[in-house]
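The block underneath contains the structure these notes are about, expressed in structure tokens.
Removed: one protein chain of the complex. Kept in place: all other protein chains.
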Amino acid sequence: MSEAIVSIKNVSKRFPGGVVAVDNVSIDIAQNEFFALLGPSGCGKTTLLRMISGLETPTGGQIMIGGEDMALTPPNKRPTNMVFQSYAVFPHMTVEDNVSYGLRVTGVPSDETKRRTAEALEMVKLSHLAARKPDQMSGGQRQRVALARALVKRPKVLLLDEPLSALDAKLRDGMRMELTRLQETVGITFIIVTHDQDEALSMASRIAVMDKGAVQQIATPSELYEHPASRFVADFIGKVNLIDAKVLRSVGKHISCEAKGLGKLDLESTGTTGGTVSIAVRPEKLKIGKAEPKAANLIKVEGKVRDVAYYGDTSHVVVSTKDGLDLSINVQNDSREGGAGVERGQKVWVHWSPADSLVLAE
Amino acid sequence: MSEAIVSIKNVSKRFPGGVVAVDNVSIDIAQNEFFALLGPSGCGKTTLLRMISGLETPTGGQIMIGGEDMALTPPNKRPTNMVFQSYAVFPHMTVEDNVSYGLRVTGVPSDETKRRTAEALEMVKLSHLAARKPDQMSGGQRQRVALARALVKRPKVLLLDEPLSALDAKLRDGMRMELTRLQETVGITFIIVTHDQDEALSMASRIAVMDKGAVQQIATPSELYEHPASRFVADFIGKVNLIDAKVLRSVGKHISCEAKGLGKLDLESTGTTGGTVSIAVRPEKLKIGKAEPKAANLIKVEGKVRDVAYYGDTSHVVVSTKDGLDLSINVQNDSREGGAGVERGQKVWVHWSPADSLVLAE
Amino acid sequence: MAATLKPGQGPLDYGNRWWLKLLFGFIFFMLYVPIVTLVAFSFNSDKRGIVWRGFTIDNYAKAWKNDALIEALTNSIVIAIIATIIATVIGAMVAIMLWRFRFPFKGAYEGFMALPIVIPEICMGVALLLFFNESGMMSAVVNTPWPINLSNIIIAHVAFCFPFVAVVVRSRLVGFNRQLEEASKDLGASEWQTFWKVLVPFMMPGLVAGALLAFTLSLDDFVITFFTSGPETVTFPVKVYSLVRRGVSPEINAASTVLIVITIVATVLAMKLQAPEKSGKG
Partner (left out) sequence: MAATLKPGQGPLDYGNRWWLKLLFGFIFFMLYVPIVTLVAFSFNSDKRGIVWRGFTIDNYAKAWKNDALIEALTNSIVIAIIATIIATVIGAMVAIMLWRFRFPFKGAYEGFMALPIVIPEICMGVALLLFFNESGMMSAVVNTPWPINLSNIIIAHVAFCFPFVAVVVRSRLVGFNRQLEEASKDLGASEWQTFWKVLVPFMMPGLVAGALLAFTLSLDDFVITFFTSGPETVTFPVKVYSLVRRGVSPEINAASTVLIVITIVATVLAMKLQAPEKSGKG
């Protein structure tokens, strides 16, 4: 990617004491992308973001922003700005002073400061609260102040650390849409750190999934969900049924395997050619029926319903086969009188298309 | 209900200062039910629970437990026990001392105390931690201590105040299943207070939805979701599209109405016969297609996709009609390569069955 | 029907028993009678101060005209102001250093710093007297002009006041969100800009509270002042003490009442400023 705005090359961070927070990570982020760093807490995603901003120093590797090596550039000279998880709005300043702070300390002329501050407040719809102190504002409003304060500096890259985690569920949906809109309006690169798969899937154009300091997979949301590269990614992004299987034979892209509780299966596999594998299939891809399905090209198994949890729009059903395999099935309650249509203890058939199964190396 | 174990008759609670927390509530709860009090915070559900336990005194009405009026019975003499939201595990006692506390203070003989404590610890799978202090335990384990401590008293009714709210998302699913199992094992009545619709829908056999101190509806989970009695219930339990409409004519159970953006519709209605109404339809009941659907008996409308949020198992699509009606549609991503199949800005048709619409009075 | 529990016997009251009320009354009495007596007698027109003979403010006027008393008060206030300024600056710096830096034996130093708070005043006084004697500072200032002759007392006051300032400022800094500082840097501010525009405004309530505390401590101190002052230098508490030895007089009551009022006002202000603020977390 020649037009990468942020280029991370073999970056590592080892803290004093030997903890390796980030381990040889390389990512290229293109101009105008909405990029997400996704992973469980402690996976190094925030440390990586802080290294991009300059608040942490890498112990190895190189970070380039806009084609320039940032190794010697302190955070106050970098073309990046950050929205902190706690928002870090200055409590002793009004909203207006907060937003204009970054311009005032760098000696921007006062009329320009005034104009740009007003514009930024306009953009986040806070013009009417310019004279307020942060402690008179809600969490969502404080976050907008933090956003305006960063955007007024016109950074090349905006960094957001868990921007939605401190908001309550009702506000989150709205803010998610607003962030997407804002990114399109201002046309700059957003890098967001989150531990919430829903946030990353619904907002980002590309996602890097991290675990234990290393990047597991970089892909678009639907690629990640439907074609996870590893058991970790499959399990972290959404719910998944993982079925142990043993490869018997492999010819080209086709393998034949013996799966626990399902017997012999013929599947497509790009990576694995032998040994033990996991067959991954998402709960919403499984269908449930009272009789054995007729179609020949389906994977099917008989079992007993162990648990039905009704959630209104969907029901989560757990079916146990006689071999002790537990399958989770999400049923969307499409019509009003349906529900899952099954009861605990009932014998049912579970089936799905082989095309919805994915073979993952152990 | 003659076999009601808890019978609440016209109970009110007015706090000094005039705030009415609970307003003339009547509920009968049967032996062995798993009953949920569901509502937004401040709706009075916790106050009602505390009045059942005796920790608050009603200012009006009557509470009967097991057929006896409880008005003069203090909390330490009632056949109820409570699991507190904060668990309220005694920090200076070991797990065993916590569990046996309720037996020791009431003078149960020491050999019986010992036996029952051991049984209770066994039941919540904490026997191996009997000698631990609470501060060396996780939130989930502390909650089990609180459960064992209440169950060891063999109450007629177990009261649970937001039992899952202090647990993280991963533990919640497990604890939900465990509570259901426990209720079936011990065979006593559970009354749970929660603000989380998913918790109530998936665990309870019946739910009372409360708002502003009053009961809005008492029903089973699927009745509540599919046949909400009011706009409040429809909106609080799950997501819903609410479409304004004006009743033109009403014959028996059938009404004919003019709906905003949809034109003239013929629907079934049990309650309303005239005036303005809301047509409620759940997002997962709506279907989306590129061409106008052929079937005659569908409600259908053309619109433009305004937002698509991908969540892996489902996609949430917002479609705007040319009359300014916004419809939310949940699409389950049933097959691996599908996704929602639509893009922002695309023209689509949205349709659903009239049987999935519900007419609610304004 | 419902609600038949009597008020005061609600499930969560230990009850407003009669003996609790009695105890309450007794404590009130123990605490306030001496103070009330003092204040009341400062308005007593009886010269000997033993019997109540009517209200007057003459005692205040007399105290005001007593040159020795006013000189002592002036000394006390000058000492308190200078000692407060120095103690606040040093205390704030120590607090910042303890909060910010890691260095060897930091925990031990943090503990040692609090020593003057806990060491008996009498021992502190003896120690300072010994130190000033041995170092020759005691005799050095004895014939210098005012206010240089107060130097020893000021040094002694700074030494026992600044740890209080440091503790107050330190506990304020605990509530500081380090991300505010990072945000300031991220927005282009230099380290000194960040210090003056973000950290100092945040510390301000702690600084003022600490200063007020130091001021009252310095103003009220008797023991340490007595040991470190030369024979010629007299502060207000020392003067009151020497007068009381010759018998309590309405004049002393008046002077004491003034000191009490100053102290209480300063303390109430300091406590208000120290109260936890919701804005502290940014």
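We just call them A, B and C in the order they show up, numbering each chain from 1.
One rule holds for everything that comes next: a residue touches a chain if its C-beta (ideal position, glycine included) is under 8 Å from a C-beta of that chain, and two chains touch if they have at least 3 such contacts.
None of the values given here were measured: they were computed from a predicted structure.
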| item | value |
| --- | --- |
| Residue, one of B:Asn81, B:Thr180 or B:Gln216, that touches the chain absent here | B:Asn81 |
| Residues from chain B at the interface with the omitted partner, ascending | 53-55, 74-77, 80-82, 84-92, 101-102, 105-106, 133-135, 146, 149-150, 153 |
| Interface residues of chain C (partner: the chain not displayed) | 11-14, 16, 20, 23-24, 27, 30-35, 37-38, 41, 49-50, 90, 93-94, 97, 100-101, 111-113, 115-116, 118-131, 133-134, 155, 158-159, 162-163, 181-182, 185, 191, 195, 216, 219-220, 222-223, 227, 237, 240-241, 244, 248, 252-253, 256-257, 259-260, 263-264, 267-268 |
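Heads up, the rule we're going with is that only the chains that are shown with their structure count from here on.
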| item | value |
| --- | --- |
| Between chain C and chain A, distance of the C-alpha-averaged centres to the nearest whole Å | 55 |
| Centroid distance [mean C-alpha coordinates] between chain B and chain A, Å | 29 |
| Numbers and ranges of chain A residues touching at least 2 other chains | none |
| For chain C, residues that touch 2 or more chains besides their own | none |
